[in-house]
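Notes follow the structure.
With one protein chain removed, the remaining protein chains of the complex are shown where they sit.
Now for subunit A:
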Amino acid sequence: MRYRLDLTLRHAEGALARVLGATERRGFRPLSVDGEAQPDGDRWHLCMTVEGERGEQVLEGQLAKLYDCLAVQVSPC
């Protein structure tokens, strides 16, 4: 299954690495990553597509727990 991830992150050291690491470790392979810091500089908006066999709630639940992850939405695509 392919999923689209829409994430709002704190623009903090390690935030991107944590999200990518957690996504891969939970069994989802990133296919595309697109994102940029918002103009005020303290947020990142990140959009990813990933594929994996596990359910989307598993990924959403784990990413939502990251301190730097302020919002996450995972939807099939």
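List of remarks:
By definition in this document, a contact is a pair of C-beta atoms (placed from the backbone, for glycine too) under 8 Å apart; a residue touches a chain by one contact, two chains touch by 3 or more; residues count from 1.
Just so we're on the same page, contacts and distances are computed from a predicted model.
Per its UniProt entry, the chain excluded from the display bears the name "Acetolactate synthase", taken from "Rieske domain-containing protein", "Acetolactate synthase", "NitT/TauT family transport system ATP-binding protein" or "Protocatechuate 3,4-dioxygenase subunit alpha".
Mapped onto subunit A, the footprint of the missing chain covers residues 13-14, 17-18, 21-22, 25, 55, 57-58, 61-62, 64-68.
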